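Step one of this worksheet: look at the structure below.
Our next item is subunit A:
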Amino acid sequence: MRVALFITCFNDTLFPTVGIATTWLLERLGHTVDFPEAQTCCGQMHYNTGYQREAIPLVRHFVEVFGAAEVIVAPSASCVGMVRDLYPRAAALSGDAALLSAVEQLTPRVYELSEFLVKRLGVTDVGAYYPHRVTYHPTCHSLRVLHVGDVPLLLLRAVKGIDLVELPNASECCGFGGTFAVKNADTSLAMLSDKMRCVLDTGAEVLCSADTSCLMHIGGGLHRQRAGVTAIHLAEILASTESEVE
Partner candidate 1 sequence: MKERAKNTILSRIHRAIANAPEPPPVPHDYREWDKRERSAIQEDFIDRLVDYKAIVTCTDDANLPQAIADACQWHGITQLVVPADLPTRWIPDWVTTLQDDPTLPNTVLDESSGVLTGCAIAIAQTGTIILDGGATQGRRALSLVPDRHLCVVRAEQVMGLVPEAITELAERATQPITLISGPSATSDIELIRVEGVHGPRTLHVFVVNGP
Partner candidate 2 sequence: MTPKALPMFPQAAKIALANSQLRRNIGKATSTIRNKRASVVSELPDWEALRAAGSAIKARTMRHLDEYLLQLETAVQRAGGQVHWARDAAEANRIITAIVQGTSADRVVKVKSLTTDEIHLNDALAKAGIRAIETDLAELIIQLAGETSSHILVPAIHKNRSEIRDLFCRTIARGQDLTDDPHQLAAAARRYLREQFLSAQVAVSGANFAIAETGTICVVESEGNGRMCVTLPHTLITVMGIEKILPTFQDFAVFLQLLPRSSTGERMNPYTSLWTGVTPGDGPQAFYLVLLDNGRTNVLADEVGRQTLHCIRCSACLNSCPVYSRTGGHAYGSVYPGPIGAILTPQLMGVKQAKTLPYASTLCGACYEVCPVKINIPEVLLHLRGEVTSQASPINPEALAMRQLARIFSSPKRYEQAQQLAQRGQRLFMHDGVIDHLPGMLSGWSAARDLAPVPKQSFRDWWRERQKGV
């Protein structure tokens, strides 16, 4: 399959290893990865902060860049959530019927990485090896917007050598919420400290998630605490093999 990689502005700039891991993983599974270089940002931050009209040009740009792709995959549930759940509304807001139609044709082809692997490709064992104690944080977008269910856990359970521990209160929000972490810093911190306590209670060395936004938040907090827990994206675990152990 030809897969167009939607890297997300976040990963592109701050967490390129997530994109690298995604590329290696998909190639290892026998697919061809395209990277349309004109891609920029999906507009989620603008839309969610209330600047919905300002996001419209970003919607248009996304449609232009990815319109012709057979399938589009992103290692980010929140950005895929933006495209599938909110692009139709943004397009409706623009009053541009052609844009709305283009968006409606595009959205069924956009996948988050774990749902692409399991639901579209039917694969749960990707041949990964990761001998560490890991706990998984599900993220609000993957649970409640994309409804991926326990698909990431199916993938993780199949990883050789992994010691997967359940995270207490897993489905509770970590407190990132985009600009919420800045506008409501105290509340965000209270949510973060409870989430970190749950992570530490598992005794895991590694915290895993399908969204680097949550990872940046929880991982950043754990790092400030010198807690000795590494935060790593699902793609990076799945891309690890016996010949390239982290």
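For the reader, a short list of remarks on this structure follows.
Throughout what follows, contacts are C-beta pairs under 8 Å (C-beta built on N, C-alpha and C of every residue); 3 or more make two chains touch, one makes a residue touch a chain; residues count from 1.
Inclusion criterion for the candidates: all candidates are chains of the complex that A comes from, given by their letters.
All of these numbers come straight from a predicted model, not from anything done at the bench.
Looking at 1 or 2, the chain of this complex that touches subunit A is the one numbered 2. Considering their complex, residues 7, 9, 11-14, 16, 18-20, 23, 35, 37-41, 43, 45-52, 54-55, 57-58, 60-61, 86, 140, 143-145, 171-173, 175-192, 194, 216-217, 220-221, 223-224 of subunit A touch candidate 2.
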